[in-house]
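For reference, the structure I am asking about is given below.
All protein chains but one are shown in place.
Just so it is clear, A and B label the chains in written order, and each chain counts residues from 1 on its own.
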Amino acid sequence: MNEPAGSSLGKDAWMRLRANRMAMISLFLFLIILLFSLLGPLFSKYRYDEQDLEKVFLAPGAEHWFGTDNLGRDLFARTSHGGRISLAVGILATFVSLVIGVTYGMVSGYNGGKIDAFLMRIVDILYSLPFTIFVILLMVMFGRNFLLLFLAIGAVEWLTMARITRAQTISLKRAEFVLAAHALGYSHTRILFHHILPNLLGPIIVYATLTVPAVMLLEAVLSFLGLGVQAPMSSWGSLIKEGAEKMDAAPWLLSFPGLFFCISLFSLNFIGDGLRDALDPKSSKD
Amino acid sequence: MRSFILSRILQAIPTLLAIATITFFMTRFAPGGPFDSEKAIPEEIKVQLESHFGLDLPLFHQYLLYMKNLLRGDLGPSFKYLGWQVSELIGISFPVSMTLGTCALVIALIIGLPAGIIAALRKNTIWDYLPMSLAMIGICLPTFVLGPLLILVFSSTLNLLPPLGWYSWSDLVLPSCTLGLFYAAYVARLTRAGMLETLKHDYIRTARAKGASPARVVYKHALRAGLLPVVTFLGPAFAGLVSGSFIIESIFFIPGLGKFFVTAAFNRDYTMVLGTVLFYATLIVSLNLLIDFLQAWLDPKAREQK
Partner (left out) sequence: MLEKRSTFCKIYYSHIQTIKVFLTSTMFLSWSCLFFSCSAPTNVEKAIENQILHFGLGAEPQYLDPQLATSVSAHNVLSALLEGLVSENPKTLEPEPGVAESWSISKDRKTYLFHLRENARWQNGDPVTAYDFVYSYRRILNPDLGSQYASMLHVLKNAKAYHQRSIPWEKAEVGVRATDKLTLELTLENPTPYFLELLNHYSWFPVHPPTIKKHDAFDRIGSQWTKPTNFVGNGPFKLKDHRVNSVIEVTASKTYWDADNTRLNGIRFYPIEAVDTEERAFRSGFLHLTQTVSSDRIDYLQKNHPDWIHFEPYLGTYFYRFNHLTPPFDDMRIRKALSMSVDRQILVEKVLKGGQKPSFCFTPPNTGGFTANDQFEYNPQKAKFLIEEYLLEKGLEEMPPIELTYNTSEGHKKVAEALQAMWKKSLGIEIKLLNMEWKVFLSTISKGDYSMARGGWIGDYVDANTFLHMWRTNDGHNQTGWSNQKYDQLLDLAETATDSQVRLNFFQQCEEILSEEVPILPLYFYVHVTLRHPTVKGWYPTLLDHHPYKFVYLEKEEEP
């Protein structure tokens, strides 16, 4: 049960991650998407909100690489602009829900008994509250603050994460290595974060990568309620939603934002798997 | 065990009461009322309508009245679907959503579980990458894209299945596939993760060292504990599935419960919001209870202690 020093753990993990071909390809792809979102507007002649009513619904071509939408706006510019918002929301909100959910779930599962029952009933309550009205109330109280977006998304997305973490924690807390750590007199916090957490990483990372697309699409729902991005700004969620409605007449409106959405999810997913392997305490022990 | 069930049921009561209370006040504090519309109603008519539904009483009085009726099992009349009790509307639409949700879940499990297990056993091979990539595609295609896409292929082009409606068994295929494929992806990903987590544990090695056959190792030992994350996920997921999906219902024109969840909030149909929320809450609470049982049964460590 020797624990490697922090730096060498990180170094080891990075070495292992680099050995994972799939993860490295994904990381590369993801960086490209990130660059596309950040720098894409520089390459485009058009602004994301620039309209040309003479050129609506143009198919992709030399002039407009990804085609144009119903107001003659360049889809390349809109997709790359939308990427900034979607990636920011997707990753930040997922991170927030990850932190809350994992901590909450571990505390609940580790303590068990009355504390566990109480904490889990709160989760039950939060699951049930009407989301639409919750968001509307948030906006009434705090105005249209962009931070609210994370709060609203965070409030729903951490719940399942907490339950999954709790279930794993309960299963792990009777494992031999945890019992051994108890015997060695380690503190609860240390046991939770140094012994239990690393063994939870698999399901957590997977669920986090599953949360990213859910969050990106939830953002489109929230913008329906007036929270989040305002027209004429775009996000992948809203672009995909609009594209889906025009699927058969102008398929590019769905396929380009959809493609970027897919590639980033794919790569996040394989990066996640690679990370899990790389950080796996068992493999580092061998 | 019996005391465990009993204590959980006792916990459920304050939980549901808390949900009812919070929801009650949340709906009332949201701007707009059930009778607001673009055509302005004369003030005296609005007053009349409000007094008919008891909305003119002090808010706390309304709350007590609602709770009193609730304890008698009365969810009250809908403000929007006049002439209907909330419980009637839920009673009509729940069987529809239940059928659809169960079918979707079955599809999700039939596809998701084997895919996840294979991927875990053959980690980092083509048998891993292929099903997992398919699963990712399932996640990348949100239902509002997949639904119309399936209709385009199976209905408009191949003319095999009806594009909408809820009249015969054939109407069940497309919507439950749309919903099911999405959840299948989740199930596959979580199964794989859970399996991988278990396969590395010492007791699996011990089992194999003792000479258990590989199939037995998977079935008897790895699978049970490996399913923990999926099972945990399935609790809320199943509650969500059987309480209807607004998107699927509107794409396929299905008279399910999901529509009421969404429109009740938009209509400020207070009783309907409360009714659907409480219904969903009951589902969540009881399913989470069931899941906690399942977890105890699946988890070998927990069983050893019993």
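Here is the rule we go by: a residue touches a chain if its C-beta (ideal position, glycine included) is under 8 Å from a C-beta of that chain, and two chains touch if they have at least 3 such contacts.
This is a predicted model, so every value here is computed, not measured.
Note that the undisplayed chain, when the full complex is considered, contacts A, B. Touch with the chain that is not drawn comes from one residue among B:Ala20, B:Leu75, B:Leu100 or B:Ile117, which is B:Ile117. Screening B:Ile19, B:Leu75, B:Leu105 or B:Ile151 for touch with the missing chain picks out B:Ile151. What chain B contributes to its contact with the hidden chain is residues 30-33, 35-42, 44-45, 48-49, 52, 77, 80-84, 89, 92-93, 107, 110-111, 114-115, 117-118, 121-125, 127, 148, 151, 154-156, 158-166, 168-170, 173, 177, 199-200, 208, 214-215, 217-218, 250-253, 255, 259, 266-268. Considering the complete assembly, chain A touches the hidden chain via residues 16, 19, 49-51, 53-54, 56-57, 70-71, 132, 136, 139-140, 144, 223-226, 230-232, 242, 245-246, 248-249, 282-283, 286.
Following the convention adopted for this analysis, only the chains that are shown with their structure count from here on.
Per-chain Cα centroids separate chain A from chain B by 21 Å. Within the complex formed with chain B, the chain A residues making contact are 20, 22, 117, 120-121, 124-125, 127-130, 132-134, 136-137, 140, 159-160, 163-164, 166-168, 170-171, 174-176, 199, 202-203, 205-207, 209-210, 213, 217, 240-241, 244, 247-248, 254, 258, 261-262, 265-266, 269, 276, 280, 282.
Residue ranges of chain B in contact with chain A, taken from their complex: 7-8, 11, 14-15, 18-19, 22-23, 26-27, 29-31, 124, 129, 132-133, 136-137, 139-140, 142, 144-145, 148-149, 152, 186, 189-190, 192-194, 196-197, 200-202, 225, 228-229, 231-233, 235-236, 239, 261-262, 265-266, 273, 276-278, 280-281, 284-285, 288, 295, 299, 301-302, 304-305.
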